[in-house]
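Of the protein chains in this complex, one is absent; all others appear in place.
Here the chain labels run A, B and C in written order, and each chain numbers its own residues starting at 1.
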């Protein structure tokens, strides 16, 4: 097996793909978004539930993801990184993750910040896969915008 | 002066350009057509008058040509070749002229058939000029079609 | 189309394609099995374009100088060359476009743009129907959806049968007196299915409908004779037939083109222009607004020469043998399912397949690590995939330069991919 393959399909990725965390669509939620990757037809439906107290604590991220191992693993890892944290608190995580994955391998993923997310960094060298990995995060961002719009 | 130039602007061409035969628009006529060369904007208005007796004798070809020396000379030479002859009788003239001028110089013009028309054969090597030279002939053909349609 | 003038020797052919020397990484040679998406250009095509550029380039049709003459000749000779390759009755029926997509859009737009001076059969309006098929590439579907939306016409389609061919059972009720156009692909870019052109054309003619053939996948891979096919329009792309990107062609019967309104407007397609109004040139100029893809036309003509020298019969036979070899090999792998009709002499060019429980993106990724470049996803035929409950497929497609060894590497690679994921889970 060539090296780049083992860097892509790490045990962690396969594990998240097989047993995705927080998968499924749950109530309650404020916003539900549906994103599609037009190149490959992958889809994610994602629901976001924030705390009612104005602190914007992410109470739940539930989702239904149809796609490749990378995109499913990414959704699983993301949900786990987000749930239980404040929106502002996870911003650095999101930003760093996006930067690292978009860097073509120039920026290494910081495990302190993005935890299992480092397992996805093998995709950074494959632009087509970067899109797969980012799709759940784009969906989260869109859901956040909607939720905030809703709450005024 | 380079050789091809003298082959193009022969004395005959210059003569026909300066003192075009049968120029001007005259009555009577059955059909009047207006042709334009979209590349250079050259224009010809041409009127055709055939004998009434069914013999299709070309009684008159009158025209107003705005264009380069080649196209004006061509109109002049054509009118002179056509007037006074039967439509069927001049068909071989027209066909030979078109073939020779479109042949890139492979077919020489036959002076027996096309008279002064041979003076235009220098244009055969210049596709853009071939269009100039052919414009009056195309106008004649169109006028012939119209006249025949009119006469039933 | 003309008789082959060189032996079909794959090693010699491979030597013509400089990119085949490419290594994906220091250990991995490239096995390019994605000619269905875009083909590679042989040195002959590259050289023809460079020769034109270093000797004859100028603006076409607009100049009177000798360079303009040389360039116009090069461009118009390329039109003649393509016409001969396709078996078109006249070069004046060939319109150069930027790709097959533009060619299809041209027809779809023009049919919606007519006015009272346009013959009825070339005007699609409310109450009319447009018939396509469920296997179309988006390029031969979305323009018709848009035409229907703009005009109020109704879009209908011939459904797929379970065996991956068109289900023609209800053709008679799908094709009615209201049908103005039947647009369909010659060969599916996913399944490899070749559609029964003769039968479809006959049925369309019976109701007076125009036929538009998407020949993007067929013209480069089989003996192709427009006169024999009997359609009214055909579209193709240069970059799928060993020619340049940036060029495609629409072929249309002259008497139809002559009665159609223009699509793109601007320089070189006009007859007269005033500030108030313009009139338009005869075809093909009417449909070629602006400076055309001149050097690309020269490259495309060289591609026609290249293909004809090998012989389209020989190319079809070569690619068919590879297809059957691939089907044979892949069917033997547990968990692999061929998406397409059973092996048949009609089935050339491409093999799509699925690996049980595995997303095509992942399959493609693993194959890529072995150097095998195949395409994954819906291949711009999303409705077709949805019809069969698929999110996507993996597709290998074969070219003149593909070898048996490469097909074997594909089969071996797929087997290893299945193992790879088996070991991981």
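Definition applied: contacts are C-beta pairs under 8 Å (C-beta built on N, C-alpha and C of every residue); 3 or more make two chains touch, one makes a residue touch a chain.
Since this is a predicted model, take the numbers as computed values, not measurements.
**Q** For the chain omitted from this view, which of the shown chains does it touch?
**A** Checking the complete complex, the chain left out touches A, B, C.
**Q** Which of these touches the unseen chain: C:165, C:193, C:268 or C:323?
**A** C:268
**Q** Out of C:192, C:220, C:252 or C:292, which residue would touch the omitted chain in the full complex?
**A** C:292
**Q** Of the listed residues C:78, C:105 or C:217, which contacts the missing chain in the full complex?
**A** C:105
**Q** From the list C:64, C:91, C:171 or C:259, pick the residue that touches the absent chain.
**A** Selected residue, touching the omitted chain: C:64.
**Q** Applying the definition given at the start, please give the residues of chain C touching the unseen chain.
**A** Listed in rising order, the touching residues are 18-19, 22, 24, 30, 32, 34, 37-38, 40-41, 46, 50, 53-55, 57-59, 62-68, 98-102, 104-105, 113, 134, 137-143, 145-146, 150, 155, 157, 237, 239, 244-248, 264-268, 270, 272-278, 289-296, 361, 364-365, 367-368, 372-377, 379-380, 382-383, 386.
**Q** Which chain A residues would touch the chain omitted from the figure, given the whole complex?
**A** 36, 38-40, 126-129
**Q** Which positions on chain B touch the chain that was left off?
**A** On the chain B side, contact with the omitted chain comes from 1-2, 4-5, 8-9, 11, 14, 18, 39-42, 66-71, 126, 128-129, 132.
Assume only the chains that are shown with their structure count from here on.
**Q** Could you give the separation in Å between the centres of chain A and chain B, each centre being the mean of its C-alpha atoms?
**A** Distance between chain centres, rounded to whole Å: 76 Å.
**Q** So, what's the distance in Å between the C-alpha centres of chain C and chain A?
**A** Taking the mean C-alpha position of each chain, the two centres sit 38 Å apart.
**Q** Quick check on chain C: which residues sit in contact with 2+ other chains?
**A** none
**Q** Would you mind listing the residues of chain B that make contact with two or more other chains?
**A** none
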